[in-house]
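Following: one structure in structure tokens, then a few remarks.
And now, chain A:
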Amino acid sequence: MTLTMLLIVGAALIGTGLYGALSQQSFVMLMMGLELMLNGIMLYAVAFWALAGHGIPEGQLLTIIVMAVMAIEMAMGFALVVAVFRTSQADTTEALQDLKH
Partner candidate 1 sequence: MVGIWTDITFYLCAAIAVFSGWRVFRTDSMVRASFLLLISFLAVGVIMLLLAAVYLGTALFFMMAVEMMVMALFMVMFMMNPAGLNPMNMVHQPWVAALLGFAVFTGLSLVAVYGEFPANPAPADLDPVRSLGRELLGDSMLVFESAGIALLATMIGTVVLSSHRGRYGPANEGSEPPGLDPGGPPAKSAAQKQQQREEQKEQEEDKQDHDQ
Partner candidate 2 sequence: MILNELLLPIFVVLITLILGAGVVDYLHHATSALGKQMSLRRSLNPLAPLYRLGLALSQQSVITEHPDRLNLRLAPALYFALAALGLAVVPWSADFIPADLVTGMVLWGAVEVLATVVIFLCGWSANAHLPLLGAYRYVSLGLSYMLVSMFVLIGVALPAESLQLSAVVESQREIWNVLRQPMGLPLFLIVGLGLTFWGPLDFASSPDLDRGISADQSGASRLVWQLARYAMLVAFSFMAATVFLGGWLGPWLPGPLWLVLKATLVLLILLWMGHNLPVMTPDKFISVAWVLLLPLSFVDLIWAGALALW
């Protein structure tokens, strides 16, 4: 378990997440892609903290903040989905043509 290996795993998670976020039509699946990317980022933060940062506490703090961001992202995401769904019954990105203009 070296830093390089950890970073490659994190990179794989971020890459997969990006693929999901870009390719999925449904809002919720899109958010899953974002979450997966954040997952990779957390792995990055912890890996650097443990193996390159001499265990400074700010490294862990960063991970906590990422977790909070995830919670916020999901809560706001779902609130928006509900709001959009109420007004236009859309649950896929394609159905939201109005936002283009």
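Selection rule, in plain terms: all candidates are chains of the complex that A comes from, given by their letters.
Going forward, a residue touches a chain if its C-beta (ideal position, glycine included) is under 8 Å from a C-beta of that chain, and two chains touch if they have at least 3 such contacts; residues count from 1.
Predicted model, so just to flag it, every value in this text is computed and none were measured.
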| task | State which numbered option touches chain A in this complex: 1 or 2. | result | 1
| Which residues, counting only chain A, touch candidate 1 once they are in their complex? | 1, 3-26, 28-29, 31-33, 35-36, 39, 42-43, 46-55, 57-58, 60-61, 63-65, 67-68, 70-72, 74-76, 78-83, 85-95
